[in-house]
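Questions regarding the structure given below will be posed in turn.
Only one protein chain is missing from this complex, and each of the others stays in its spot.
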Amino acid sequence: MLNTDVSAGGNRLFDSVKNSNFSTIANRFGVFLMIGALLIVGAFASPQFFSTSNFLNILSAVSILGMVAAGVAFVIYCGKYGDMSVPMVMAISGVISVEFMRYGLVPAICGAVVTGAIIGCINGVVIGKLKVNAIIWTLAMNFILEGLVRWSYQGNQIYPDMATEDTYQTGFLLPIMYKLDKNIMNIDLTSRAADFNGLAQTYFFGRIPLMLVVMICVMIVCFFIMSKTSFGNQLKVVGSNYDVGNTSGIRATSVVMGAFMISSICASLAGVFITSINKVGAFYVGQGYDFQAVTAIILGGMSLAGGRGNIIGVFGGVFLMGLISNILTLFGVGTFTQKMISGGIFIVVVAVNARSLRKLGRDDA
Amino acid sequence: MADQEREAGRVMLEMRGVSKQFPGTLAVDRVDFKVKTGEVHALMGENGAGKSTLMKMLAGLFNDYTGEIFVDGEPVKLTSPTLAKQAGVAMIYQELSIAYNRTVQENVFAGQMPVKGKIVDKHALRDMTIDVLKQVKLDGKIDPATPMKNISQHESQLIEIAKALKDNPKILVMDEPTSSLSTEEVGTMFDLIREVKAKGYALVYISHHLQEVFDIADRVTVLRDGKLIDTCNVKDVSKEALVEMMVGQKMSDFYKRTDKAIGDVVLDVEGLTHYGFVHDVSFKLRKGEILGLTGLAGSGRSELGRVIGGIDRMNAGKCRIDGSEVKTKDMCNMVKHGVAYLTENRKTEGLALRLSARDNIFSAIIPKLSKGPVYLPKSGDGVLNELYEGLNIVPRDKNLTASNLSGGNQQKVLLAKWMATKPKVLILDEPTRGVDVGAKKLIHETIEKLASEGISVLLISSDLPEIVSLADRIIVMKQGHLIGELTREDGFDESKVLLASNGERSVFSVEY
Partner (left out) sequence: MLKNINRSNLVTKGNENRIYIFLVIVFIVLAIAYPDFFSSSNIKALTTTCLLPILASIGFTYVMIGGNFDLSIGAVINAGSVICMGEFNRFFTGFGGDSGGGGALFGAWALAFVCAIAIGVGIGALNGFLVAKVKVHSFIVTIGMLTAVSGFVYTYSKGNTISVNSYALVDVIDKPLVSAPYIEMITPRFIVVVAIVAIFELVLLKTRWGYDLFMVGSNKETAFQAGINTEKKVFTSFMLSGFTAALSGALFAVSMNAAVPNYGERGIAPLMMVLASTIIGGTVMTGGSGSVVKTAIAVLTIQSIFNGLISMGMGFDAQVLSAGVLLGAVVFYESFSLYRQSLRKGERPALLREAEEMKHRLPAKT
């Protein structure tokens, strides 16, 4: 028999562990409970709900959001609340990819990704080193980029398949590219543009869109980076407490920089696809994705305080948002009302998250 | 009325048999404490003697103390900060609470702006502030409309005192008010304190500085292990007697010391300077040696550790490990070279409290546990189990969130985190602060064991028994300078170390 004292102490300890785990579990798997509930609701909404094509619809509708959210998740994981430069990173990458598609699809995507990486790098250095409020800085960055894109194209949208006399005089990098290589004018723009616009219309097995596959791949890669690499685990320490990271021999600035770079790279990939869907590059293509990504991530159980959550949850959050929108549409609710509802859901989820955080905070004290 | 109240020699504060129980310890054990008007009453004792608990009790931070407290003969219950304030107790903490981007006058009269109708009366505010500043002799020196961020630390401290005096308190409690001041500034502060005393306030002065106590205090109360040792007139005691009261008759061989071989120089620091914090410090640390580093609060002892650990910048000087110079700029680099710095701030810098114990212990060796970019925490399980066994961390569940561990076990996890890096030089900054007796003993044994295994330890500590029993050699810092060294050959005990950290140069074996 155990000594009474010890068992009593043990029980108390066990209870406290159990309690804290309960809220963690509710946090982590809450999104899947919600998905389950919505699936039941969906079954009542329409007989077509449980069809493969409907689920493919749901998923492809959120594949852009999924790419963005997977990246922004790193920023939230490192305790920085959000990356407001996402919309313009998407836009600028879209524009760059349209410019680079003259050399083919691969350079187009590479150009976009490199652009994203550079922007992320700047964000990361400023935020990591100077400890600027991340939201304010990324907002400022967003404005600067918006100005750059709009200024370089003088507010015009750019169409991949359209080239007029002055196409090579204005643009982001086009004038430079033109100066370096005059042959650029002779490239068969129509077929290249068709290739580029085809990106969003590529299907595997005739029904699985390429975008969806890319989104899943991005999610898998991000999951791997966040949970299985040394970078991801250093990010976890830094996100959970920056000072601890800094005094544990972790290069905290570089780690924060990495998080912002991943966020921007993912956003730039999303930017390429959304430009391909719209068949037009413009400064407004990414509008709203910053907020939506944060919503999906928080719904997915990632803690705003950093260091908690994972990409599986984020995927759940993204899927949940698609599901909500799908079901509301099936019920005949308009897009505007959907926006209102998703904003409301966001506020409720965040408030609950904050309450449970405060509970955990009390444990810390 | 006020004059009558302030008449010198009346007992203003009386604590009768007050006790405060913490889980595991009786921090204050039936202490009687009396402060009269017109006196400076010093409260002394080693770390953990119960000074700060007694002070917090006065500030109204505990609602479960036992015993009776009388202010001006009236029984009072100091169970909340507001009640303490109402009773007439004013506190001046070491860390000032200042709104830096507001002006002096706004800080002094926060929440109590004088109004004329609905409008804040700026002239009255200014005049009132000048009146208040007069009490600390800052009128004329400081414009009340200066932003607080442009005020020096010294003057901020004086303003804080003025702010406390403004409410016309009966008792003024000061906690180490001089720890960040220079010698001249201390002089000004003392003039001020004497003046305040002459006005008939009752002052409680908490300090580690022996000299200061002799300079300023009228009476002194010494606490040890939560118990009252004695209250006596400062005039009637010598420094040595006071030290003995504080230190007591300790068993000198509380920790078993084994004779051991001390090897070659591992860490060689030369002319290390961090502007404004540490100035021109040179010392050598040998293999297997435990080098004690002590000094009063604000002497720069922690800052020195932080610079060597690679957290803070080194503006000038050299740092050699095993004879080759290393750049201290980057902590990651220092960890690679085998230097580990264990911080004194366990909760804010040491452990990520929301992560598991496992994550915390691995946090400094993530690159070591990785193959390429892939992190393999499983490969660290062996080390982890070993550390858990060696340090007896309970409970054994390694996935337990760090915040759910007791203070002692948190400290062990922190030590384990740095032991896992397999350091050559281990810098321990207050390794046993706020831990229970059992954990303390175990940590001390571990430090001994590590040294005998050939790790060089720089032990930064203000805990006298700890440093005396563990260190092979003690170096002492004062106001950013290294002032001397005590060697085991010449012998040192707690009173000698205490005198040394107070700048008593005669006790040093080697003077710098």
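Chains: A and B, in written order; residue numbering restarts at 1 for each.
Keep this in mind: a contact is a pair of C-beta atoms (placed from the backbone, for glycine too) under 8 Å apart; a residue touches a chain by one contact, two chains touch by 3 or more.
Computed from a predicted structure; not experimentally measured.
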By the document's definition of touch, the residue of A:Met141, A:Ile158, A:Ala252 or A:Val285 touching the omitted chain is A:Met141
Which is it among A:Ala117, A:Val132, A:Ile187 or A:Ile277 that touches the chain not included here?
A:Val132
Can you tell me which of B:Gly17, B:Gly187 or B:Gly271 touches the chain that was removed from the display?
B:Gly271
Determine and list the subunit A residues touching the chain excluded from the picture.
81-82, 126, 129-133, 135-137, 139-148, 150-151, 153-155, 284, 287, 291, 294-295, 298, 304, 334-344, 346-347, 350-351, 354-355, 358
Since one chain isn't shown, list which residues of subunit B touch it in the complete complex.
81, 97-102, 106-107, 110-113, 115, 118-120, 146-147, 149-150, 152-153, 180, 182, 271, 273, 275-277, 279-280, 298, 300, 313-318, 325, 327, 479-480
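Everything below uses one rule, namely that only the chains that are shown with their structure count from here on.
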In whole angstrom, what separates the CA-based centres of subunit A and subunit B?
45
As the complex stands, subunit A meets subunit B at residues 13, 16-17, 20, 228-234, 236-237, 240-241, 243-251, 305, 307-308, 360, 363-364
Contacting residues of subunit B [partner subunit A, same complex]:
309-311, 330-332, 334-336, 341, 343, 347-355, 359, 362-364, 366-367, 369-370, 373-375, 377, 395, 397, 400-401, 403-404, 417, 421
